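For this view, one protein chain was removed and the others were kept in their places.
Let's turn to subunit A:
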Amino acid sequence: MWFSKKNRVDEVAEQLAHSPDLMCRRIQCKGKTVDILFLRNLINHDQLQQNVLAFIHDQEDVSLKQLARCLPIGAVHVCETEKEMASYIRDGWACIYIEGETHGLAVNIAEKVERSLEKAETESLVLGPKMSFTESIDTNIHILRQNVTDTKLVTEKMTIGMRNPLEVRVVYIEDIADEENIQTVKQRLSELHIDEVTDSSVLAQLLEDHAYTIFPQYLLTELPDRLAYSLMKGRIGIFVDRSPTVIICPTTFFSFFESTEDIYLRWTMSIVLRAIRMFGIFSSIFLSPLYVAVITYHYEVIPSALLLTIGESRSRVPFPPVIEALLLEFMIELLREAGARLPTKVGQTMSIVGGIVLGQAAVDAGFTSNVLIIIVALSALGSFTAPSYEMGATIRILRFPIILLAALWGLVGILIGVSMLLIHLLKLTSLGRPYLSPVYPFRFADMKYALIRLPQKFYSERPKTNRPQNARRFSWREAMKRKDLDE
């Protein structure tokens, strides 16, 4: 069909917008002209020479049928149209056309560029596996398969993006994950009509239930062990090609404060660590608003021992407490943002300039009180304790409206803020599932997953929040039996 009209090579070249990288190697073999087309920077040249060129050269019978059968290459495909051929070439395959044949043959000799496997950057751990996902979906699936060898593991392939198609894999354990959740994910993915998706975080935004909220509704992780853990507990993962982060859904509010380390550490330690984290996050949101409210409206509540310290440090500041607090919070955010954008080496200088020079100078100049410096530093630290970067960012932003409320109505304002926040959280859903579970709806048995940790024998049931098809992990009775060596 496609050879009849113009020169087919020209046709393919046109499809590829006459890319300067398009190479056409024409060889004469057994009296036949063989054209091999490829984009020179996408292929593995060794493979081309040894497995394609040399092989064709040595063949007795150069025909499409013969080559398709005998080429020592993992993947070959018979193409019918130039368009199809061009799309394979774009993926790094080489196309072989033999004079006189009606079809072309595409062979996979692509060489993908990818970085090596590294330690996780955004979710760093002390204990536990360190490996993180990378940008190639094939590698990521490979890592997942190594982590989850469950025979019921499903990795369903979908493609999204009309102009720049992207491979997406929905992964779940078939007999654990909730059927309805799986259907929702697949439906939302198939209903996406969009030209392209840049990254998994963009896809997460596209799949969200609520766009007008500052809370993230899906967990993004780059840790294979975290994904494996979530899958085994009945959640669903979405891999996106070219993205090192995996979407985990449905997600609850509390899962943003869980770190995989909580599972690796002994339960006594992880209870305390989790409590510290919760406290850190709570104080990160409420400490500076509390300062503003107390200094502006409620000086009665300051303990008499602190009164003098706070009063003296405040007496130099020319601004009302709100302006003071906002100024300092803004400064810290500025430092943080600048630090995130700068290369590591300059970043260190930054932190010294910011932390010591600016802070000290601000106090000396009478811009802020040193009590506030401590408070703001504490709340900045607190927001870093969130294991999820997205939630950390949310918490950073969250305290600004509450500072304003505190400045308007004092403690009453803070309470109004808390109430509105709670109402909002109660209404949120992730993949149609309640966001605040297990607190609301109240699921007592799930508290051991979300808020505290218990010894392993108590985890015989999967969390109800995920609505697992098969809730049982192991027999409680078996686990309670004493297993002594001398039995």
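We take it that a residue touches a chain if its C-beta (ideal position, glycine included) is under 8 Å from a C-beta of that chain, and two chains touch if they have at least 3 such contacts; residues count from 1.
Quick note on the criterion: contacts and distances are computed from a predicted model.
Trainee: Missing chain, UniProt name, options "Spore germination protein", "NADH-quinone oxidoreductase subunit N", "Glycine betaine/L-proline ABC transporter ATP-binding protein" or "Elongation factor 4": which is it?
Mentor: Matching "Spore germination protein", "NADH-quinone oxidoreductase subunit N", "Glycine betaine/L-proline ABC transporter ATP-binding protein" or "Elongation factor 4" to the record, the invisible chain is "Spore germination protein".
Trainee: Just one of A:Asp10, A:Glu312 or A:Glu478 touches the chain that is missing; which is it?
Mentor: Considering the complete complex, A:Glu312 is the one touching the chain left out.
Trainee: Just to verify: which one of A:Leu125, A:Ile141, A:Leu273 or A:Leu408 makes contact with the chain not shown?
Mentor: Residue touching the chain left out of view: A:Leu408.
Trainee: For subunit A, which residues reach the chain that was dropped from this view?
Mentor: With respect to the unshown chain, the touching residues of subunit A are 294-300, 302, 304, 307-308, 310-312, 314-317, 320-321, 366, 408-410, 412.
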